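First the structure, in the form of structure tokens, and then the observations on it.
The complex appears here without one of its protein chains, the remainder shown in place.
Chain naming follows the written order as A and B, and within any one chain the residues start at number 1.
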Amino acid sequence: MEQVIANGLYLGAQYALIALGLTLIFALMNVLNFAHGQMYVLGGFVTYVIYGQLGLPFVVALIASAITLAAVGALIEIYLFRPVIRKSHREESTMLLAAAIAFFLDAVILLLFGEKQRGVPKILDGVLNWDFRIIMPYDRIAIGVLAILIIAAFILYMQYSKTGRAMRALAQDRVAAQLMGVQVDRYSMIGFAIGAMLAGVVGGLLVTITGVNSGIGGPISIKAFMMVMIGGAGVVSGAIAGGFILGMAESVGLTVFSGYGDVTYLIIFASLMVFLAIRPQGLMGKPWG
Amino acid sequence: MGIEHNSNGGSKAKPAGSSLAATSLKIVGALLFAAFVLIVVPMLINGAERWDLYYTLTSVALLSIASAGVWLTFYIGRINIGQAAYALIGGYVSAILVVDYGVSFWWTLPLAGLTCAAISIFVGLPILRLRGVYFAMVTLVFTEVAKMAALALPITHGASGIANIPLPGALEIFGLTLIPDFNTLENSRYAFYILSVTLMLLCYFMMYRLVNSRMGRLCYSLQQNEELASSIGVNITYLRLVAYAISSFLGGIGGAIFAAISQSVYPSSFAVADSINFMLNCFLGGLGYVLGPMLGTFVLYFGWDWLFQTGKYQLLIFSSVLIALMLILPNGLLSIRLWGKKS
Partner (left out) sequence: MSDILSIENLTRRFGGLYAVNDVSFTVKENEILSVIGPNGAGKSTLFKLISSFLKPTSGRVMLQGEKISGLAPHIVARKGVVRTFQETTIFRNMTVRENVIIAHHLQSEASLFGYFAGSANARRDVQKFGQSADEILTLLNLESVAYEMASNLPHGSLRALGIAIGLATNARVLLLDEPFAGMNHEETMRTVNMVQGVRDRGVTVLLVEHDMAAVMKISDRIVVLNFGEKIAEGTATEIQNDERVIEAYLGIEDESIGL
């Protein structure tokens, strides 16, 4: 039991971080970033190269992942989303653009890093064993704690920094924020960069545990969508709740249904549909439509 | 903006007057197109001995049937990125019935469609209330879940899938052979081509009728304004479900024939990328135009196929072209037409 909860918390922290990035981009620009999973993979590969291959310290590699993805995110916002949003009449356009970007990143990742599963050396050795109730390697604990710290930092940043406040205003009401003098373009760009950066950081964190391969981008995006739907799109608290709920559900499901093959996600999806039938806006989302 | 509501409003041609001529023109056009794809294209292929084109064109026909379904959900105002799930389900239903239960392929074909329609009602009931990005997200997740279910459930034979599906047998009614046994044919590719293209023609004919009937107008009214539709008495829940069920039926049919042609179906036969491609087909061809998804599928599939010669750069070039297309024409290929008309 304790083991299941501990696994759930560890997974949930990673998931929440992924969902935060996705929801931030959605809240600011009403764009569903299909390429989120690919950004995660890219972040994983940057850490793989710097920490695993060049042998530099893990922290350096993680920062490099963050910076690379922030830059990629900013460029994508400025040169791709911004012009398309300006010219298009329907929300499908940005969705298709996002899908095309996902394909593009997939192709780039495949060309640069190949199809193989890549792993890096453990960042910490040893295993915590608490009375055989919780058995967890130290590196997982470290990664879990790091993820929670980053979530906390993100919340504080959004709450108290000038940029964070501007982005919140923008998310709440684009037009009103514009009238109040918030530079929409600038903060959309920053928001997209931060969202992409979060995806990259999780990629960098998790490469030390599960490794990375070029094919997992899509499935990661799908999980992120589920979390956002559980919690409510565009809401920070919702993304965190959704992340932890999915992490916990996965952890419980893998234990309970281990005898029945991999039906966990089938059951999670069925529950999600029942849940959406009752509460279409998700846990924390605002009612709409 | 210049609103000349009174000056030329009356002079705008009433659609009634010239409609007879327009209708007969359309019928002639449709018949010519049918004759072209059913007779001329096979002659050209046989003449050039490019038998591989049968497979390519059959794929285009089947994918455009599934895309037509996606288009219909667009028409009621929903972005559907879940069609691959129904294609996969359709493929499995047909394959399981044929291989494990010895049912004739010709019976499994409608059953595959109907199973998908039935499932879509259960799935659609909760999720069709969602709009925009939300509906898109759920349907995309559904695609992935269908794949996971195929991997996990015993009836689908897990990751190894179902291979060695026999070719369709003969279809006989009262001792009359309507369709010969595909095994006895010297070129089953040709038979599949004729089957798929015929179904495609039928599908688009029905779709055209649907859209141009009052039922189509009602569907369109949902896209325009669901609240108003509901307040003039339209049962929007029912209409949405009907449209979604038709869409899923088409996905199932397409998937079932695909499984029959490739004589196999795997959990990865239809995946997220396919769902996205179905959506791209519709968008590329134009969302306001019934034949749009057919055109879109043709262009996209042949474009992808043609890029095969670039080897490992295929996906890179393909996605770059898509991105460029979105930058230049963020409102779809059809916007060229509209733009041309205005000037």
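Just so we're on the same page, a residue touches a chain if its C-beta (ideal position, glycine included) is under 8 Å from a C-beta of that chain, and two chains touch if they have at least 3 such contacts.
Since the structure is predicted, the reported quantities are computational estimates derived from the model, not experimental observations.
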| item | value |
| --- | --- |
| Touch partners, limited to displayed chains, of the chain removed from view | B |
| Selected from B:K26, B:R50 or B:R209 as touching the chain missing from the view | B:R209 |
| Positions on chain B contacted by the hidden chain, ascending | 3, 5-6, 9-10, 12, 14, 209-210, 213-215, 217-218, 220-221, 224-225, 227-228, 230-237, 239, 242 |
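Rule of thumb we're sticking to: only the chains that are shown with their structure count from here on.
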| item | value |
| --- | --- |
| Euclidean distance of C-alpha centroids - chain A vs chain B, Å | 33 |
| Chain A to chain B touching residues, read off their complex | 26, 30, 32, 34, 80, 83-84, 87-93, 95-97, 99-101, 103-104, 106-108, 110-111, 218-219, 222, 225-226, 228-229, 233, 260-263, 265-266, 269, 272-274, 276-277, 280, 289 |
| Residues on chain B engaged by chain A in the complex (per definition of touch) | 79, 123, 125-127, 129-134, 136-138, 140-142, 144-145, 148-149, 151-154, 158, 271-273, 276, 279-280, 283, 287, 312-313, 315-316, 318-320, 322-323, 326-327, 330-331 |
